[in-house]
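One protein chain omitted, others in place.
Entry: chain A
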Amino acid sequence: MFLINDLITLLAANLILSQALGTSTIFIAAGSKKNLVGTACVITLFTTIGSAAAYFVDKALPSSVSDMRLLFYTIIIGILYILLLTIFYYVGRSYFEDFRKYIHVSAFNCAVMGTLFTINQRAAMDSSLFELGGYVSAGFEAGIGFIIAAIILTAAYRKLNSSKVPAAFRGFPAMLVYLGIISMAVYSLK
């Protein structure tokens, strides 16, 4: 029962299905199992570590200069981007060529940046969430949410791209409508 409750909470708080964050990235992820694993892992790394760093930015940044938050978040993601590329280059050189495209795709996109801003917004509304642990777990949850949404899309990917779908709607248009229907189902869970 707890598991079902957790799953429902994860779905209802899903940033892709409820806020359309990272929709174009999920289309890349859903293309193949390899893409799904690669993109999902890197996005989760970015959202989790990025959220931890965002906590310190939010703590230090006075509300009078809140418009500069984007600049600081961009610096965080930029540093993470370089760090991940460097780590993968030295640690897993054999995987590097395959894996770096996922890092490039995941660094600056709505899924990662949107997660940081959403967590900041939630913490501003509920001060109990304004702690390092809360930020990290919310970032990790967002990554898991991305994986769930990507799996849901992967399940229908072939059918939505098959020749049975009218040419004009084949691929992206059909996937958007499909995500809309899933999003409608998630909306009813709220």
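Basically, a contact is a pair of C-beta atoms (placed from the backbone, for glycine too) under 8 Å apart; a residue touches a chain by one contact, two chains touch by 3 or more; residues count from 1.
Simple rule for what comes next: contacts and distances are computed from a predicted model.
Per its UniProt record, the hidden chain corresponds to "Electron transport complex protein RnfE" from the list "Tryptophan synthase alpha chain", "NADH-quinone oxidoreductase subunit J", "ABC transporter permease" or "Electron transport complex protein RnfE". Within the whole complex, the absent chain has one touching residue among A:Leu71, A:Ile87 or A:Ile151, and that is A:Leu71. Touch with the chain that is not drawn comes from one residue among A:Ile8, A:Ile82, A:Leu132 or A:Ile151, which is A:Ile82. What chain A contributes to its contact with the hidden chain is residues 17-24, 27, 67-71, 73-75, 77-78, 81-82, 85, 104, 107-110, 113-114, 117-118, 121, 166-169, 172-181, 183-184, 187.
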